[in-house]
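With one protein chain withheld, the remaining protein chains of the complex are depicted in position.
Letters A and B mark the chains as written, and numbering starts fresh at 1 in each.
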Amino acid sequence: MSDKINLTLNVWRQKSPKSAGKFEEYEVKDVDVNSSFLEMIDVLNEDLTKKGQDPIEFDHDCREGICGTCGAMVNGRPHGPLKNTTLCQLHMREFKNNETITLEPFRSTSLPIVKDLVVDRSAFDNIIKSGGFISAKTGSGQDANSILIPKPDADDAFNSAQCIGCSACVAACPNASAMLFVAAKVNHLAKLPQGQAERKSRVKNMVLAMDKSGFGNCSNAYECEAACPKGISVANIAAMNKDFMKAGIFS
Amino acid sequence: MDLKSNIPEGAISEKWTNHKFNMKLVNPANKRKYTVIVVGTGLAGSSAAASLSELGYNVNAFCFHESPRRAHSIAAQGGINAAKNYCNDGDSVHRLFYDTVKGGDFRSREANVHRLSEISVNIIDQCVAQGVPFARDYGGLLDNRSFGGAQVSRTFYAKGQTGQQLLIGAYQAMMKEVNKGGVTLFTSREMMELVIVDGKAKGIIVRNLRTGKIERHSADAVILATGGYGNAFYLSTNAMACNVTAAWRAHKKGAYFANPCYTQIHPTCIPVHGDHQSKLTLMSESLRNDGRVWVPKKKGDTRDPKDIPENERDYYLERKYPSFGNLVPRDLASRNAKYACDEGKGVGPTGLAVYLDFAAAIERLGENTIRARYGNLFEMYERITGSDPYTSPMSIYPAIHYTMGGLWVDYNLESNIPGLFVLGEANFSDHGANRLGASALMQGLADGYFVIPYTIGNFLADETPGACNADQSEFKEAEQEVINRVNTLLSINGKRTADDFHRELGMLLWDKCGMSRNAEGLKEALEKIPKIREEFWKNLKVPGDSDNLNSSLEKAGRVADFLEFGELMVRDALHREESCGGHFREESQTEEGEALRQDDKFCYVGAWEHKGENKPQELHKEKLEYSAIDLAQRSYK
Partner (left out) sequence: MLPIKQYFASSIGKKQIAAVTGLMLSAFVVIHLLENILLFKGPEVFNAWVDTLQSTKPFLYIIEIGLLGVFVLHLFTTFKIVVENKRARKKGYKEEGATKILVKIMPISGTALLLFLIAHLIDFRFTNHHGPASIVMGNDLGLYGLVYNYFQNIFRVVGYCFGLAALGCHLSHAIQSVFQTFGIYSEKYNHVIKKTSVGLATGLMIGFSTIAILIYLGYAPTA
């Protein structure tokens, strides 16, 4: 079962947010095809460390595709070639022997590079902070079953709520727009009865916060949807556009 | 020091109600004068930060993650329990209480568990109000399932992503307070030291992981909600960065560590594939609702599972535990898988796996039903292993998953250091020696939303707000300790990486202090760990510098603490000469090979006190008394 492959990695190395970076090439030998992409980098990093070189910094934590921490451009695609898959869930059996893989950080002005493949996504927290919540104080909840939510609505809300905040959508967008991320949150809450009271202020505040962070505008290229590891649909963006219009002009 | 559990007087069902009334209150106008530090923004930390800020306290929230939403709580799949009895199947607060105490093998504090069960209902109400998209039925009502061996359907869930949805809910609640200015967020900060002033917890020292800057923060009280220590074993289902550092630093400053040997091993994880495996992936326990566990009857049978006829398969859980079958609690399911593999009946390339077979369920219910129930889990399994569970059985093996042990706390969730509160998986309180499925999420949120907001007031009411500031000598000394430690780690310049040491420690713990333990093995581990630790401080290699992002340095600090903590874990396991819950002591079993608890000798919480570097810790005992339930041997036959 344990097939091995050899690879060449072309990796973006950048020491600090301000320093200029460059690509460096690494040969990785005898990669177990059953290991994950990040385990492959682990092995390379152990090697580099033992040789006295700086290991490649990359973000990761759960390695189960749920925390949204990992992510890098693999041959020009966020999280790599597999659909609906985070980088940590990508396995080496997707690659061919002697392939060259280009690894770059997600690039956008609003998510600046911290080091190597690690970017700073605090802009996302700022957007959520601006309105991505329902103001239900602790203790204020009525009996959970007193709110009836039709199953299709609940499922819709859930689908939007699946976003893991990985920022692959920004990375994939030719304009570095964060519309998919923002729309996913706006819609998660807009689809639920509990979310109605703040629906208008929420969409306004979140869109304005997004703009303020310096993300690009949406050109409806739908690259975000193709890159999103959770399959968040651009229908969310359409719905947010409509909600924003209703909130901004007609109310 | 005496361990005062501070359990309120009265009948079990009235303790919490009475206690809430009897606790001191902080005047609403004064609350904003108090600052509370919350370390950790998982379910426990985020919910605490949000609730305390809503009350008017000033909250400074810290996490080592770049965003609070990344805390490990996000990974919980299965669900969260609550005694709502929406299914009309006989559930009640008392039954949840009973099940949890029994499931914990009578090693948890009865009064805490009862409170947890009472609060469980409020949690669901709160989460729904926040917009957590729980699964619903066609009538628009909340859906429930039976989970982890419970005989009633009391588990609320959101597909296989319950933890994510609950955490996002708590995170959003906290961000709302950040927006209002009540919570100040400090992300990418790792707590490296607890600061004690006049015997009370008054602040922390953190390292900014992005810039390397060491910072001092003072407050009127400190809350730790820093999660579990399962990663001591190297391979576990925990996220890569989960660690014991915060708890361990507090322990070394005087906080007692309770029951460190109680770790939970989850029966349904994807087996190890090779040497470079970095973590193990959990497959939700809900799979056992429809999957049947089996191994071949013949040892070393390498046939394709499909070619093994029914009569040559051993459905060992169904055979041994006819009434619970595949739904026995986690410890039993795990231990029995180990036995099967120890007997040489394990399957797969390593022989360390058993089958979880859906063929019967697919035949009975149809592939579509199975797809609707487990589709995303099956996909995940296939993505990781490359094998399709619809056509051939899954291979599973147990893995470290949760830690019931943690810092000792009293009924108010306050440790023996006044002003230091511990919530969530980081404390020891509610699960005894074994945790039931879907009850960790419940506990984390109970602690954060509904317990700490009351109990912290009781402490703060007697404190002068802002009595300490971060320029005091205690803070500067603690800061210097941290700086020295970081510099030492960087200057050893040996040959082995932190990961390397971690792997060695993990393997040893898994071997000797894992699913089943005996005195001989534990003694061996107790001898070996100090040696690994010694080598660590002589032969560690940490590349890079301390003034920017350096994950190798972070890792090294965490491994250093695991190396000290691991020894305590083994010491605790060695002293507990009984089998209970997740702690199976080979010397203590019945004639049939089942776990044998020794209530006459060990019905207590073992809380360990730090006595100085490289000195054995001292054991303190909090005796456990059961007034509402009779102490009984667990039986799942």
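Quick note on the criterion: a contact is a pair of C-beta atoms (placed from the backbone, for glycine too) under 8 Å apart; a residue touches a chain by one contact, two chains touch by 3 or more.
What you are looking at is a predicted structure, and each value in this text was computed from that prediction instead of being measured.
Q: Let's see if you follow the contact definition: name the visible chains touching the chain that is missing.
A: A
Q: Could you tell me which of A:110, A:138, A:167 or A:194 touches the chain that is not displayed?
A: Only one of A:110, A:138, A:167 or A:194 touches the chain omitted from view, namely A:110.
Q: If the hidden chain were put back, which residues of chain A would touch it?
A: Against the missing chain, chain A presents residues 10, 12, 23, 73, 75-78, 102, 104, 107-110, 172, 174-177, 179, 204, 207-208, 210-211, 214-223, 227, 234-235, 237-245, 247-251.
Heads up, the rule we're going with is that only the chains that are shown with their structure count from here on.
Q: From the mean C-alpha coordinate of chain A to that of chain B, what's the distance rounded to whole Å?
A: 27
Q: Can you name the residues of chain B that touch chain A in the complex?
A: 47, 50-51, 54, 65-70, 72, 74-75, 84, 86, 122, 124-131, 133-142, 158-159, 161, 163-165, 168, 171-173, 175-176, 178-179, 185, 187, 210, 239-241, 273-274, 276-279, 281-282, 349, 380, 383-386, 449-450, 453, 495, 497, 499-500, 541, 543-544, 548-552
Q: Using the touch definition up top, name the residues of chain A that touch chain B in the complex.
A: 1-2, 15-16, 32, 34-36, 38-39, 42-43, 46, 48-50, 52-55, 57, 59-69, 82, 85, 89, 91, 93, 114-115, 118, 120-122, 124-125, 128-145, 147-151, 154, 157-158, 161-162, 164-165, 188-189, 192, 194-195
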